[in-house]
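For this depiction, one protein chain was excluded, whereas all remaining protein chains were kept in their positions.
Chain nomenclature is as follows: A, B and C, assigned in order of appearance, with residue numbering initiated at 1 for each chain independently.
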Amino acid sequence: MPATSAVDAEDFVTRVRDSFALQGAMQTLGAQLSRVEPGMVDIGLEWAPGLTQQHGFVHAGMVSTALDSACGYAGLTLMPADAAVLTIEFKVNLLAPAKGQSFRMEGRVVKPGRTITVTEGRAYAIDQGREKLIATMACTLMCVQNREGLHN
Amino acid sequence: MPATSAVDAEDFVTRVRDSFALQGAMQTLGAQLSRVEPGMVDIGLEWAPGLTQQHGFVHAGMVSTALDSACGYAGLTLMPADAAVLTIEFKVNLLAPAKGQSFRMEGRVVKPGRTITVTEGRAYAIDQGREKLIATMACTLMCVQNREGLHN
Amino acid sequence: MPATSAVDAEDFVTRVRDSFALQGAMQTLGAQLSRVEPGMVDIGLEWAPGLTQQHGFVHAGMVSTALDSACGYAGLTLMPADAAVLTIEFKVNLLAPAKGQSFRMEGRVVKPGRTITVTEGRAYAIDQGREKLIATMACTLMCVQNREGLHN
Partner (left out) sequence: MPATSAVDAEDFVTRVRDSFALQGAMQTLGAQLSRVEPGMVDIGLEWAPGLTQQHGFVHAGMVSTALDSACGYAGLTLMPADAAVLTIEFKVNLLAPAKGQSFRMEGRVVKPGRTITVTEGRAYAIDQGREKLIATMACTLMCVQNREGLHN
């Protein structure tokens, strides 16, 4: 019989995967959870025509969508089992065009908190096998336990 | 025969519409340009399962994608005819869940500039006929004329 | 004898003024509260050599300091009498150098909330009698009632 902490550890992976599977937006992006650890979540996706801006690169908003999910789920890994995570705000700096065949988004918790959790994200493009940092995100999350919602 | 300014006016509408049509991401969102005026662009979209987060509302990233395009095209309306617009960064505050049947994103130029243009966006959800402000954006654009790109 | 709402109205002005008077930073800036209404606070300040950056204009950080206080107190006007206000994060866009003899900072509540309040700020420089928008802020506040603090 597993110890409580092992159960909890398994639990947060399950909670992240179950929630991720419910996000239609992640299916639209063709996004995959590639890493789920305490305070750390990575999401991968492939270039597709439905994700592009006018020059054929991935739209900054689509990059931000995946980064936001990576940051949000990184925060969720450290929250109580009955908690929901809400993004209060995020800010993204676009360092270079999202040019590549595939992309990796990293979400990392900088400061966990009972109510507010601050995270950071990094987006990398893999272009012809070379990886390049293309965007950074700062993302603020709220832990909602009683389901009363964010702005009541 | 139209005066030069009228030609220019028509020209920016065409440039915005042509660029918008090239954004695969806007087709994925089912987004439509509903207003294109100097310094002002509105984008509308309908709820769809492929845009959702885990609670069935539109994903904050998808809201941001449409807001980013609204802000970027608002900036483009005031740029020279041979210019391209790049988003340098944006920040979004999520005021309420994106709950509704349709959504309207407003992009407005706060400060145009030769190199840097600052814009603001507002996202509204229309739910059972009632409109509600659900997100605000601050978005910084760069005007690129020589196609050398943002970060060279 | 005043009605309860009038007492409350007076009360938030007193609470804002008392808190403002405790901010050593506002004295350093020579800042004055020029408007305190529900959801709206204005702060004025004069140019001074101790506020400058290398070109003699007011430092963007000093502009942000006054904007942050304007936003924070705008939020406080709508919070319960026993609440404290904390800034979770803010983002400022600097539209033009802070060049002028005096400055007015406006803080406005966009979305009040039980826990999270979202505000916006605008900074104006008055230069030779002409007013100019020099900065915009988006600022997220937290209402803390039980004094347990933001990040426990």
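Rule of thumb we're sticking to: contacts are C-beta pairs under 8 Å (C-beta built on N, C-alpha and C of every residue); 3 or more make two chains touch, one makes a residue touch a chain.
Small disclaimer: the values here were computed from a predicted structure and weren't measured.
Quick one: say which of C:77, C:93 or C:115 touches the chain that got left out.
Reading the full complex, the residue touching the unseen chain is C:93.
Of the residues A:13, A:95, A:126 or A:144, which one touches the chain left out of the display?
Checking each option in A:13, A:95, A:126 or A:144, the one touching the absent chain turns out to be A:95.
Which residues does chain A use to touch the chain missing from this display?
That gives, for chain A, the contact residues 91, 93, 95-96, 110-111, 118, 120, 133, 136, 138, 140.
Give me the chain B residues in contact with the hidden chain, please.
Its contact residues with the unshown chain are 88-89, 91, 111, 113-116, 138, 140, 142, 150-152.
Considering the whole complex, not just the chains shown, which residues of chain C touch the missing one?
Output for chain C: 19-20, 22-25, 27-28, 48-55, 59-62, 64-69, 84, 86-97, 149-151.
As a convention for this text, only the chains that are shown with their structure count from here on.
Kindly indicate the chain pair that has more C-beta pairs in contact than all others.
Most contacting pair of chains: A-B.
What whole-Å value do you get for the distance between chain A and chain C if each is reduced to the mean of its CA atoms?
Averaging C-alpha atoms per chain gives centres 33 Å apart.
Could you work out how far the Cα centre of chain A sits from that of chain B, in whole Å?
23
Take the average of all CA coordinates in chain B, do the same for chain C, and state the distance between these two points in whole angstrom.
Centre separation, chain B to chain C: 29 Å.
If I count partner chains per residue in chain A, which residues reach a count of at least 2?
Each of 88-89, 91, 150-151 in chain A touches at least two other chains.
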